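Pasting a structure below so you can have a look.
Every protein chain except one is present and positioned as in the full complex.
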């Protein structure tokens, strides 16, 4: 895992997704060396980098050009840029240009989640995964509802992490916002 | 309950303890109208106010004068100041001047926790309670260890609260730091 | 607060809602001595009892007769039965027979949540509250969506509680299922 503080960030780009959540996303996606991954909403590149280290090819998609540039800088810092193909467009548009993939990571969807899952499901390989992370109450409900329509195997995990900070008077526990990870597998 | 945003605050004084935790402290303390309460580390007055509304008399103790002044302002805003006796001193010192009480609230202890519990236990009435809140890993361990020595009935609750914030794109869940509430009852 | 283990229970009736959640519901509802409360889904009576202690009158509603009988037994144990009016019917039906109330507590809704909130809103007094508790992902989303339509002030709290159990080798933290409490206030 790459530590959070190793990432180059940009004031207008959210992320990186924190280490513990990146770690859980890698596990839930069951990513393997010959997988093709599509990372919708690459942001600072937190997930794009971890996927690039573990798969064959990653399509990094974001509607915000600053996000793509930031992600590229972080990839180059770890010379992983050769494994990533950048698409500067809206998620739904981007999906139209990609033929097939093993893992669809949806880290940002801006309201198009059901459509993204439907479009993504068609192009997913057998046993392929759609992984949706969210800090909104509504997103996991939408994800589960849509994945049910396609009889996907659905795994839902709500993750609340607190990090200890060692101070003179003791170890203070600082909470992170809870993240829900919904993973759908295509049968 | 008094909402968090109704409190007058001071830049050098922590608090108020958030509504949900103040609420749980009231329940765990089983405070009743004829109780005498000692609030060690009154800070902004969050707990002092709620105890003042529900008990006979509250001793508000803090080593920081700004804390006592802030607590007094908040009490006056809700005309509860008549029910509170202020002690500007270190907790251990303060306890020496108070004869007996039904509830000892320890919201800040600066390392004297075991001594405070020992001193407090002697002056506690039958079925009286010691309530310790903490964001440090070490505090609940110290509290449980010391309360065990006096064969107190011990209740331990770790509370993780996330508050929803309604935004255009959905309801964002924002985590609060986890708080542990240890309550010891004198048999 | 009445401790969880003081409740008479019934194998076919869920509840009582645990002490810490009952405590938070009382706080969020801002229940006061002259309030009329409707408890939809009274179950074992956990919330009905706490409301009965703090309000003028409680309508305890449940479609399961065993729930009403169990709730009545618990009320009598604490001689609070005089303050409660039982309605053995489906929630929507029950609401039709009640003219007005200050607090509508929805502890079980079986899919009728939006309708219950709409019907309840009409009969709610000024500054009255609708409190919805849930362990399902979907319920808080439905509650927030419906309350938004009536421009209610909405408070959303996700509560994760772990209880300490003192064992020989140390204090084991046992998690409770997370509960979301959504409170809507009528302006």
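Per-chain residue numbering starts at 1, and chain names A, B and C are given in the order in which the chains are listed.
Note that in this section contacts are C-beta pairs under 8 Å (C-beta built on N, C-alpha and C of every residue); 3 or more make two chains touch, one makes a residue touch a chain.
What you see is a predicted model, and the numbers here were worked out from it, not measured in a lab.
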Using the touch definition up top, pick the residue from A:66, A:81, A:118 or A:158 that touches the left-out chain. A:158
Filtering B:16, B:108 or B:140 for touch with the omitted chain leaves B:140
Which residue, A:19, A:35 or A:138, contacts the hidden chain when the whole complex is considered? A:19
In the whole complex, of B:2, B:61 or B:156, the residue touching the missing chain would be B:156
Those residues of chain A that touch the unshown chain are 1, 19-20, 23-24, 26-27, 30, 140-141, 144, 148, 154-164, 166, 171, 173, 182
Going by the touch rule given at the top, which residues of chain B touch the chain that is not shown? 137-138, 140-141, 144, 156, 158, 160, 178
Could you please point out the chain C residues that touch the chain left off the display? 110-111, 135-139, 160, 162, 164, 169-178
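Definition applied: only the chains that are shown with their structure count from here on.
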Which integer distance in Å separates the CA centroid of chain A from that of chain B? 42
As a quick test, compute the distance in whole Å between the mean CA positions of chain B and chain C. 27
Numbers and ranges of chain C residues touching at least 2 other chains: 140-141, 144, 156, 158, 160
